[in-house]
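With one protein chain removed, the remaining protein chains of the complex are shown where they sit.
The letters A, B and C name the chains in turn, as written, and every chain counts its residues from 1.
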Amino acid sequence: MGKNRLEAFSDGVLAIIITIMVLEMKVPHGVHLGDLEPLLPVFSSYVLSFAYIAIYWNNHHHMLHTVHTVKWPILWANMHLLFWLSLVPVATGWMGENSFASVPTAVYGVVMLMAGVAYFMLQTAIIRTQGEDSLLRRAIGSDVKGKISPILYATAIATAPFFRWASLAIYVGVALMWIVPDQRIERVLGGSADGE
Amino acid sequence: MGKNRLEAFSDGVLAIIITIMVLEMKVPHGVHLGDLEPLLPVFSSYVLSFAYIAIYWNNHHHMLHTVHTVKWPILWANMHLLFWLSLVPVATGWMGENSFASVPTAVYGVVMLMAGVAYFMLQTAIIRTQGEDSLLRRAIGSDVKGKISPILYATAIATAPFFRWASLAIYVGVALMWIVPDQRIERVLGGSADGE
Amino acid sequence: MGKNRLEAFSDGVLAIIITIMVLEMKVPHGVHLGDLEPLLPVFSSYVLSFAYIAIYWNNHHHMLHTVHTVKWPILWANMHLLFWLSLVPVATGWMGENSFASVPTAVYGVVMLMAGVAYFMLQTAIIRTQGEDSLLRRAIGSDVKGKISPILYATAIATAPFFRWASLAIYVGVALMWIVPDQRIERVLGGSADGE
Partner (left out) sequence: MGKNRLEAFSDGVLAIIITIMVLEMKVPHGVHLGDLEPLLPVFSSYVLSFAYIAIYWNNHHHMLHTVHTVKWPILWANMHLLFWLSLVPVATGWMGENSFASVPTAVYGVVMLMAGVAYFMLQTAIIRTQGEDSLLRRAIGSDVKGKISPILYATAIATAPFFRWASLAIYVGVALMWIVPDQRIERVLGGSADGE
């Protein structure tokens, strides 16, 4: 079975998750520049989470390009990933509206860790469905990024009660690590015009 | 006429329904782990309903793969299904925010029952449009799942005023029954790469 | 230029409009069946508007099936239609939450009238783009439905201050008129499997 619907549904959910976070940014009450100040923590966590959902979409985009057929384990692994990503708005809102306090910052890390685990499970489901000659396995190689990220997230969760700015720095760092979606996927797929 | 738009529109509505339920989970007010406790009922019903919408999407995905042409009865049967599924968020919110009290739990069962009936009506509309040689009819065989589910839902609605945990157990049980979308559809369609 | 994006964008907007109306149905406060009673006006207008958006989508589905190329007048006529349809939620909410009072019922008719006019303008833009041999023109024939509807809506707006139930009956009547999307379009397109 084809992958078009899986991609379309994922695009819909991710489009909503990215935009729903804007609803957490309430219209300011006054009409002065200073009235934007209380929005600053919320706005910064919105930027961080927008970037994270964007990173997930870009990587999901590249990974799904190596897929030709879907079977139900891929459908469920994808749903699992979308579930954890759907918690990003409320986790972000909790963290941002409380000026990055310790517990919300740790919980944000838990959500991110679970999303990363879910992404890894989807990657595995695809590789298993593709079998021995898996295009995706060849593309990701030793998958250093995918193995380091959970360790970094776990570290961030542990430091959150003590050094929450260290946690934030880790979140930003992991984001930077994934900003360029896997170039090897681009190479393995070749420069086919409009190829899927 | 092709089925692409029907699938795209359904994907849009289902993507929104799955995500809109997250808006019912308000950002907690405090910054302590204990402040997550009031969210627990809402969160559990969100997980159950996310799973249900995911199950519907996966089964809708498989069922629509057997379709090549749509006529207006299929369009309307699909709209009818989307209508009932659109009530899942508010039914879930009512049940979850009131700690699974009897009446909301029964009403949740009514919505699920109607959604199941609507799904069966869509299945029938597709089979009728496909005519004698219906691919979908061959795939679903005797359709035990589809016949048992309404009976189980009706039972859950009846027990809700007395043993609401029995109702919840039935909801979870029916969900488990549908978790693997029809394998016979996967076989009937064959292993065609990207085939629709 | 192809029509895929136009269809996808329209599907997205219509999917949201249909579902956003559910947000107007707030979770009831109590846990008794009687607590559903205040929801009844809102729920009835939700059903009516869901049906209307569904009717628009089904007819839009059939009309766009006759289109092969889009030019900017079609893009703008479609945006204009989506604009008026986007006002359906708030017009419906105003009418439903005030038990179908006169002014909100008239305003609902104004929104419906404008949406009907916009649909006619899109139909015209498509026919003009298709030129002399227009597939859509052949399909809609004398377009009785399209000409009667604005007259009926105008009547409903006029009677709203005096006999608002007459207005509601007209709204339901016009909905019934459009429930079966143009069969002539289905015939003109033929029984092509997956044809667009």
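One rule holds for everything that comes next: contacts are C-beta pairs under 8 Å (C-beta built on N, C-alpha and C of every residue); 3 or more make two chains touch, one makes a residue touch a chain.
As the structure is a computational prediction, the values presented were derived from the model and not from experiment.
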{"item": "Listed residues C:Pro28, C:Pro89 or C:Gly116, member touching the removed chain", "value": "C:Pro89"}
{"item": "Options C:Arg5, C:His32 or C:Lys147, residue touching the unrepresented chain", "value": "C:Arg5"}
{"item": "Among A:Met1, A:Ile18, A:Ala139 or A:Leu152, residue touching the chain not depicted", "value": "A:Ile18"}
{"item": "Residue numbers in chain C that touch the chain omitted from display", "value": "1-6, 8-9, 12-13, 15-17, 20, 23-24, 68-69, 71-72, 75-76, 79, 82-83, 86-87, 89-90, 93-94, 97-98, 101-104, 107, 196"}
{"item": "Contacts of chain A with the absent chain, listed as residue ranges", "value": "7-8, 11-12, 14-16, 18-19, 22-23, 25, 27-28, 31-33, 36, 47, 50, 54, 57-58, 61-62, 64-65, 179-181, 183, 186, 189, 191-196"}
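Heads up, the rule we're going with is that only the chains that are shown with their structure count from here on.
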{"item": "Numbering shared by both copies at the chain B-chain A contact, with half separating same from different", "value": "different"}
{"item": "Chain centre separation in whole Å, for chain B relative to chain A (CA means)", "value": "26"}
{"item": "Centroid spacing, where centroids are CA-atom means, of chain A and chain C in whole angstrom", "value": "37"}
{"item": "Set of chain A residues in contact with two or more other chains", "value": "12, 15"}
